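With one protein chain withheld, the remaining protein chains of the complex are depicted in position.
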Amino acid sequence: MFAQQLINALSLGSVYALFALGFTLIFGVLGVINLAHGAVFMVGAYAALQAVVLAELPIWAALVIAFIISGLVGLAIDILVLSPLRKRDAPHLIPMIATIGVAIMLNSAAQGLFGADTLRFPPGVVPDGSIEAGGLHITAVEIGIIALTIVIMVVLLLGLRRTSIGKALRAVAESPRAAALLGIDVEGLFRKTSFVAAALGGVAGVLISLYANAVYPLMGQPMLHKGIAVIILGGMGDIRGALIGGLFLGFAEVFAVAYIGSTMRDAVAFGLLFLILLVRPTGLFGKANERKA
Amino acid sequence: MRFMRSAIVALAVTTGAVSSQAAEIKVGVAAALSGLAAQYGAAIRNGFELAADEINAAGGINGDTIKLVVEDEQGRKEEAINVFKKLIFQDKVLVVFGPTLSNSASAAHPIAQASRTPVFGTSNTADGITAVGNYVFRNSVTEADVLPDTLKKIVEKEGVKKVGVLYGNDDVFTKSSYDNFVKALKDQGIAVTTTETFAKGDVDFKAQLTKIKATEPDAIVLSALLAEGGPILVQARQLGINLPIIGGNGINSPKIFELAKGASDNLWVGSPWSVSSDTDVNRNFITAYERKFGSKPDQFAAQAFDALNIVAAALKTVELSGDIAKDRIALRDALPDVTWTGATGPFKFKQAQDRSGKPAGYDADQKPIVSVTKDGVYEIVN
Partner (left out) sequence: MDAFLLWFDEFWAVYSNLVLTLGINALLALSIWLTLACGVLALANAAFMGIGAYAGALATLNYDSPFALSIGVAMVAPSLVALAIGLPVLRLGGVYLAMATLGFGEVVRVVILNTESITGGALGLNGIPQYTQWWHVLLALVIVIFVLARLHRSKTGRAFEAIKVDETAASLMGVDLRANKLLAFVLGAAIAGLAGALNAHLTFFIGPQEYGFDRGVEILTMAILGGVTSIIGPIIGAVFLTLLPELLRGLADFRLIVNGFILVAVVLFLPNGLWDPARFRRWFGSGR
């Protein structure tokens, strides 16, 4: 049982990490707690579902479509909502409230268009069965999620460290004003970040709905709550933190179920979160000083 | 395009109201049409719309037509109260159906009781719903009525001696049925190997399922709604758990075959309604529903459909005076004696008691059908 729970924890942890990546990216660069990230995640899932069901595209093409459509939604949110708020230097709670409004709009639009029923990807879109070895079971989707989480993480980390865009982004994350003085196109970087973060959210939406076998208009809300826990654990705005925080939450939940009792699962997860914050007030990877966004 | 459809329906209803001179009987429906419970609320609304169409097409009730006033209560108790007040005091409906969730019902039903308006729950299964008073009716069967039969059948057919239990502990529907499961298991001397819980909106159930598997039960008792029930079936089979799964009312829906495609076999459910129940009324209901809404009905839709027919049957015995207060009382007095054979089979009411043992509202008195899933259909177990 222990080995199977280890696999369960690893895949659930990767699910959380995958969701938290885009979420933390927006916070790290734009300084906004984007409560519409759950809705963008949902948009990705529905976009891919339509691509698979209506256009009968293969799943990789559906992932690309989800990436693009969610990314465009993220870009639109930035241009229409976040950018005007940045221009007038609104305190960081204000954009958060605006993203609540955006989330309500997207969620209810999805319900209007597709109905409230739980849907799922047709079977056979990805290999359905599980691979069995020595009494352990793992599915193709789980392997895909674990692998993709690691790949995206490595790409983002290397990208941030090695490329000039990465350097500019880090400068912006330190201080947008100073970065602007250095001649960096701060607005452009914000746009790009919004696109990429939302696009990653959309991809996460597809993979997680394949994993859970459920697509419904409010599917992003429970994930959003977990995502918040993950990015606090990891240290807000830190990409390594999203991975560590996600895995931490996944392991905490699975092993709470396995060895303490499933009724205590959420209490254990959030209790640990609470304790970690008391010991390390800025999370596992958080910086000592928080930027006043 | 749901917007379009509802816009057209709304238009049709309003123009119909203007042009027709026949008397109208206003009937209120409070359902969760947005929020997390919306997928159940939508099926309920469909069930009512279908029943109203059929009744009106067949000449209405003693010549009067039924007019549904449908309001969204979002699955929240404050909204349910607001909607009830609007329906009762502003729209002056004769009877209110709903709300969708038991929590909201606990908050809203006392309003109907206090204003002497019959209220009729079609999806509220929690204990105590009908304890509020003698204006409260429901045709939603509680698990207490159906589970003993389901368990007896599976013990008889599959020799089940010990079970693992999995339920949603943050939802009234699934928690109430879990409570009833526990009682029924105890009564029949079936051992429980472990009890695990999950929460609404979870994406992963493998930790719980792995733990259950390790305790080597003969079957899994599952109290879940469709949104979680489907994924649980799939993940159980992915973990190589091929045991029979005993479900509650919440997953008695043909949609399970879509949500758990390839993993939907060997699910046992007991309920008065089954999509495979081969009575004339039920067959006609399913065909008409599919024609109107393009999908198969579930138990929530069937119960809503029957509920309006039960009220219509009562109304046929009542001479309406036009004085809404009097008519509401007349309807209340007529309802308990109604017997009806609908999509959910033969139906009659039985009186419930409040906490002090005094007679209160009315619960459903129906016989369950036990069925098991195989190759994408529910097979009735005899």
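Per-chain residue numbering starts at 1, and chain names A and B are given in the order in which the chains are listed.
What we mean here is this: contacts are C-beta pairs under 8 Å (C-beta built on N, C-alpha and C of every residue); 3 or more make two chains touch, one makes a residue touch a chain.
Please read all numbers here as calculations on a predicted model, not as lab measurements.
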Across A:6, A:53, A:72 or A:109, the one contacting the chain not displayed is A:109
From A:33, A:47 or A:247, the answer for touching the chain not displayed is A:33
Given A:101, A:124 or A:188, the residue that touches the chain left out of view is A:101
Those residues of chain B that touch the unshown chain are 2-3, 6, 10, 33-34, 71-72, 77-79, 81-82, 85-86, 89-90, 103, 106-107, 110, 126-128, 131-132, 169-172, 174-176, 355
Those residues of chain A that touch the unshown chain are 33, 35, 81, 84-85, 88, 90, 92-95, 97-98, 100-109, 112, 225, 228-229, 232, 236, 263-264, 266-267, 270-271, 273-274, 277-278, 281-283, 286, 290, 292
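Everything that follows uses one rule, which is that only the chains that are shown with their structure count from here on.
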Per the touch rule, the chain A residues reaching chain B in their complex are 1, 4-5, 8-9, 11-12, 15, 108, 111-113, 115-118, 120, 122-123, 128-130, 132, 137, 139, 208, 211-214, 216-219, 221-223, 253-254, 257-258, 262-263, 265-266
Within their complex, chain B touches chain A through residues 1-3, 33-36, 38-39, 41-42, 169, 196-204, 206-208, 210-211, 213-214, 226-227, 230-231, 234-235, 238-240, 255, 258-262
